[in-house]
Structures are given as structure tokens and as C-alpha cells.
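Here the complex is missing one protein chain, while the rest keep their positions.
And now, chain A:
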Amino acid sequence: MKSLKLLPVDLSLLGLMLLCTTFAPLPKPKVHTIEISQMQFKPATLVVSAGDTLVFVNRDMVSHNATEQSGTSWKSPTLASGDSWRMAITKSAAYYCSFHPTMKGEVKVE
């Protein structure tokens, strides 16, 4: 059986490849702003990557919140006019404003 002999140069290249693979820069998480205005989440549907950050900003004169549809996963505090709230998103979710249940939005994590 033929044994595999690696020269020091080969080993160095292999090491470099491993290093590059291990420490390849991950895509930087993005920040996405969801504006709440005229009683709507804008955009109502947003496609993001896992680990991205969502920032909800309330531009209406009345208070709102963003509540994950099932009510068990996440919920923002009450956002008075001008308030904002941020969260890291890891899973796709449908959400709504619990004060105004006909206001709905959706985040799709790809």
C-alpha cells in the first residue's frame, strides 16, 4: 500500500486552507427598520437573514406594539409616538399590534 507523504510546503498550504475555512468572515448582520405609520407596518412583509436586527419605529400619534402572532415568542413593549424597539430575529414570524389587531406584518428569515 502506497503511503501518502506530505512535504512541509503541502502541510503549510493545508494549514492555510483550514485557517481560511475556519475563520472565513460571516456575512455581517443587517439592521432593518420597520416603520409604523398611518396604522400600518411598513414594509408589511420583510425578507431577512437569521441574526439580522429589526428596528420598529412608531411614527403614529397613537401607541402601538409588535406582537408575534402566537403571543408566546416575542412582544415589544408599548411604543409611544416616536419610540423605537430593536430585536435580533432568528425565525420567520407573523406579527400584529395587540392594540389594533387588524394591523399585521410578516418577517421571513431565509
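Keep in mind that, in the parts below, contacts are C-beta pairs under 8 Å (C-beta built on N, C-alpha and C of every residue); 3 or more make two chains touch, one makes a residue touch a chain; residues count from 1.
Note that in this section contacts and distances are computed from a predicted model.
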{"item": "Hidden subunit of the complex - UniProt protein name among \"Putative membrane protein\", \"Imidazole glycerol phosphate synthase subunit HisF\", \"Carbon monoxide dehydrogenase medium subunit\" or \"Sugar ABC transporter permease\"", "value": "\"Putative membrane protein\""}
{"item": "Sole contact to the chain not displayed, among A:L54, A:I89 or A:M103", "value": "A:M103"}
{"item": "Residue among A:V31, A:V47 or A:V62 touching the omitted chain", "value": "A:V62"}
{"item": "Interface with the unshown chain - residue positions in chain A", "value": "38-40, 60-63, 81, 98-103"}
